[in-house]
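A single protein chain has been removed from this complex, and every other one stays in its place.
Chains: A and B, in written order; residue numbering restarts at 1 for each.
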Amino acid sequence: MKAGSFVKKNFSVFMTFVIALLLLVFISVLRPGYANVNNLRVLSITASFLGLTAMGQMTAILTGGMDLSIPWMFTIAAFLTGNLTQGGNEKLFFAVPVILLVGVLMGAFNGIGIAYVGIAPVIMTMASNIIFQGLLVGITGGTPGGTAPQALKDFANGSLGGVSTMLLFWIAISVAFYVMIARSPYGRRLYAIGNNDTVALFSGINVKLMRTSAYMVCGFFAALAGILFSGRVSQLYLGMGDPYQMQSVSAVAIGGVSLLGGSGSYIGTVAGVLVLVMLDGVLSALGFAQSVQKIIYGVVLMLAVLLSSRKQKGRR
Amino acid sequence: MKEVVVVEPGKVEIREVPVPEISSEDEVLIQMKAAGVCGSDHHIYHGSNPCSTYPRIPGHENAGIVVKTGKNVTNVKEGDHVIVDLLSSCGECYQCRAGRKNVCEHVRVRGSGADGGWREYFTAPALSLYGVIRASGDIRLRGKKVTLRSPKESIRNGIALVPEERGIQGLILSESIRYNISLPVLKKISNPFQVSPKKEHAVVDQYMEALQIKAESREMAASNLSGGNQQKVVMAKILAMEPEIFLMYDITRGVDVGTKKEMFTMVRDFAREGRPVVFFSTDVEELVKVCDRVIVMYDGKAGADLRGDALTKENIVGASIGNPVEVKTYGEEGEQE
Partner (left out) sequence: MRKFVKENWIAMIPYVMFVIMVIVMGALNTNTLSLRYIANKSDAAFSLILVAAGQTLVLLTGGFDLSVGGVICITNCLAASRMQDSVGSMLLWAGICLAVGVGTGLFNGYVIERTKLQPFIVTLATQYVCYGIALFIMKVDGGNVPAAYINALLHRFGPLPLSMFLIVLLVAAWMIFKNTKPGLHIYAIGSSEGAARLNGISIMKTRLLAYGLSGAFAALAGLFRTAQVASGSPTAGADFVMISISAAVIGGTALSGGSGGMVGTVVGALVLRTIGDLLVFMKVSSYWSSLVQGVLLILAVAASSYGTLLKRRGGGAA
């Protein structure tokens, strides 16, 4: 496909990247020296974490749903990491797959409630979020402890050749995810059930199973992000996962993925993640008060989603 | 209970009245569950329905549940879901006694000349009721009984369906021809990780050619195609599944004449290749033209099995209103759709 028509076809995604870039340029002009290696590294790490959760969220949204339970799946994974490894590297090898499995199971819980029992995704995941929170808080009596092993800390915070390892990790996983979502038969089926349940059903797709699997994927990514995040912070705290709930949805929406499901590209989601992270960075760099930051954040979110949805409709 | 009354043209009231009582042992009391609103009802409201008298409770398309039965009632029981015949006949005039209640000399329409169903409860003669029938019976495939609980199971058994609403059930309109055709056969054209574009294009092109689907390219969105071409895409996707048995539900609705002819030829070709086609239609001419054998449903059962010389328009129509036809009646299968 020639470059010109490629841009035209994916114009809104392209524009979203441009917006992220503009934000970077904007802040570099106002605060010269902002775009230094260190800042960019920090930004890239933040983007990587949001990016991981956004991958899972996108999978759920593609099927026409949403996963509001990411925060506590994330947090449970983080605390489990601390607990199972007791800060030592040796147990990591065994702990990681176990925790990822836990994430998948939590996602399955969501998926079954949504696909088989028929509970609306917002309600089911909202409730499960609270349930997961209750489980963690209840079992640990409100003060869960634990520290992450050094290997994770190095991975989450370190860099390889000047680029943060988290960023490299995110890029690597993104490639795999992209193939799954955009090129594999699984991805096709996912888009189909988000688009039209009935047609998918009549085409021989097991709609309920597919839908459940989407939430399992989301659980997987939430857990993955949580495991790595335990290395990122020096002290685990209970509210760690909360920002990712709405931010993951926002990133996906800004990226042009319709909240009704069935359309949107992963590249758009990546762009959405970048915009959000840049926006956050710009707002804090400008030194505005928290209040102003939030106001601008809300306005930009609205405009960004408006922009991407308009382009979507225009294409039809 | 509440009832809706058109007191006079232009004036509607909702009244609170006591629940009616059964007035004879042949009547039932029905709790109304759903009633249709039709153009006639609008005319009744505006005073432009010549058969209506006022004040009138409208509602001639009625469905409800039987809650009380008179002693002589045998055809329904309490709890049955029923539809009420809109025609109320006298039972005694010549036409009624000849079995043609619909042209009874004193016929009145419930909802127009007599009070209808727009109320919470109403009474009706038991013989004016039609049970809402649930499908029952076995499905036998090649002589063996099968249970088909989902489309996936049916497809695995080699059965494919061309559904009724192509825009809603058959195609994802916002996506391309290619996407739609390849959807049911993803397994065939891909390995677990990747859909092979080459294989996909090959399959899609093959069927677009075979069915003569008129479109600029395979990337065209299905919504931009004509009704006939859309139906062809649905057929293509079904064919791609390579089924052994086709179920076709009203496939020529909204399709142009030329495409209709092409489809009939296709259906006959399948049949000639030895693949059975179960073809549902309400167009009698079509049935006669296309089918080798027509089973006409009446009163919830398979009424007449028409083949060969007996397969005529007159016989189909006759069988559908219950006239006995000079062929044996078929008694085994029940339709499941």
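As a working rule, a residue touches a chain if its C-beta (ideal position, glycine included) is under 8 Å from a C-beta of that chain, and two chains touch if they have at least 3 such contacts.
Computed from a predicted structure; not experimentally measured.
Colleague: Check the options A:35, A:122 or A:160 and report the residue that touches the missing chain.
Modeller: Considering all chains, including the one not shown, the answer is A:122.
Colleague: With the missing chain put back, one of A:84, A:135, A:163 or A:233 would touch it. Which one?
Modeller: Residue touching the absent chain, from the options given: A:135.
Colleague: Using the touch definition up top, pick the residue from B:34, B:103 or B:317 that touches the left-out chain.
Modeller: B:34
Colleague: In the complete complex, which positions of chain A touch the hidden chain?
Modeller: Residue positions of chain A that touch the missing chain: 66, 113, 117-120, 122-124, 126-131, 133-135, 137-138, 141-142, 246, 249-250, 253, 259-260, 289-299, 301-302, 305-306, 309.
Simple rule for what comes next: only the chains that are shown with their structure count from here on.
Colleague: List the centre-to-centre spacing of chain A and chain B in whole Å, with centres computed as mean CA coordinates.
Modeller: Distance between chain centres, rounded to whole Å: 46 Å.
Colleague: Mind listing the chain A positions that touch chain B in their complex?
Modeller: Listed in rising order, the residues are 179-180, 183-186, 188-189, 192, 195-196, 198-206, 262-263, 316.
Colleague: Which residues of chain B touch chain A once you look at their complex with the stated criterion?
Modeller: For chain B paired with chain A, touching residues are 150-152, 155-156, 161, 163, 168-172, 174-175, 179, 182-184, 186-187, 190, 192-195, 221, 223, 237, 241.
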